[in-house]
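Supplied in structure tokens, the structure appears directly below.
One protein chain is absent from this view; the other protein chains keep their places.
And then subunit A:
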């Protein structure tokens, strides 16, 4: 017999948790369950590469809600259980343990799995990803014995980890395949700025370099061999080369999508009564003419609210641009909009002061801002991006003139 829930949520991360919370806030009275494969109740992921890795916050402080909350709101948490089959006709999912769950509506909120190095040695002990609490606990347990750390991937997670490890005074080498850091998500000015900051604080940044294999002894990594032939000694390796959306089960069930699962503006997949949200869902919006996956907490929350409204018959016309933050050293980055496809980059303020913004324009319209220690620009930038304000570089470059 399958247990039935009116709303069944698969994935107990940011999106899944917020869907359940918002359903109850909207007065939804049906049964709700969250099936999640991690053992912990929903917790915050961003601190994993920041305060939690640094030991500045205990895990207790990362819980999205206290344990009692879920009970009080009658939200069933089925933890440590992975869904690996979906029958969209019977409207049931099956877990690895063979348990069946029926649903009225299914919300797929499974995030993504860190991409692994598919080269020789990629699975040696001492090679870490940073996606879950378990990942970071393991990493932290090995840190005291490690002196030389090699980080593969110059995206936000790799850079945040590098910043924390420099605080611990580890020797850190960061390897990036592209010619600049953050190449996928930011313009060259921001890339150069972070490169200089990381170098200044002792990170050995290697651009345009790729890993050909990892080497080790007795099953444990002790070196990274670059395509150039150079061999870097490593007591520990961190891999931060992106995530692959966890959508195999949905795709097998027939859901459409190439990079992630495709959803419409109300987060509906091509399967009846099956929604998808967060890191695993690709959606078009006013801010992106093609369907894109956006990996951020605000995006997962926003889509969760969309689904909760859809399931409770409420209108939600929310169209705020995506945003994101990253903390490295004493640099607080706030970004709004999607800079992909910009044609002009306007630097507002002097990067040397460590407080500046980059405003991205496309055909004269503001499409995104990256604000480093410049919360005011970010706060104003949200509405500039939302409204696609037309401007000229001369109008926005001078920091003494507030943004329109």
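We adopt the following convention: a residue touches a chain if its C-beta (ideal position, glycine included) is under 8 Å from a C-beta of that chain, and two chains touch if they have at least 3 such contacts; residues count from 1.
Criterion: contacts and distances are computed from a predicted model.
> Can you tell which of "Transketolase", "Branched-chain amino acid transport system ATP-binding protein", "Putative membrane protein" or "Ferredoxin" UniProt lists for the chain that's not drawn?
Going by UniProt, the chain not displayed is called "Ferredoxin".
> In the complete assembly, which of A:69, A:85 or A:168 touches the absent chain?
Candidates A:69, A:85 or A:168; residue touching the omitted chain: A:69.
> Using the touch definition from the top, which of A:297, A:347, A:372 or A:396 touches the missing chain?
Looking across A:297, A:347, A:372 or A:396, the contact with the absent chain belongs to A:297.
> Given the contact definition stated above, which residue among A:325, A:342 or A:356 touches the chain not shown here?
A:325
> For subunit A, enumerate the residues touching the unshown chain of the complex.
Interface with the chain not displayed, on the subunit A side: 21, 24-25, 44, 46-47, 61-62, 65-66, 68-69, 72, 297-298, 301, 325, 327, 332, 334, 375-376, 378-380, 382-383.
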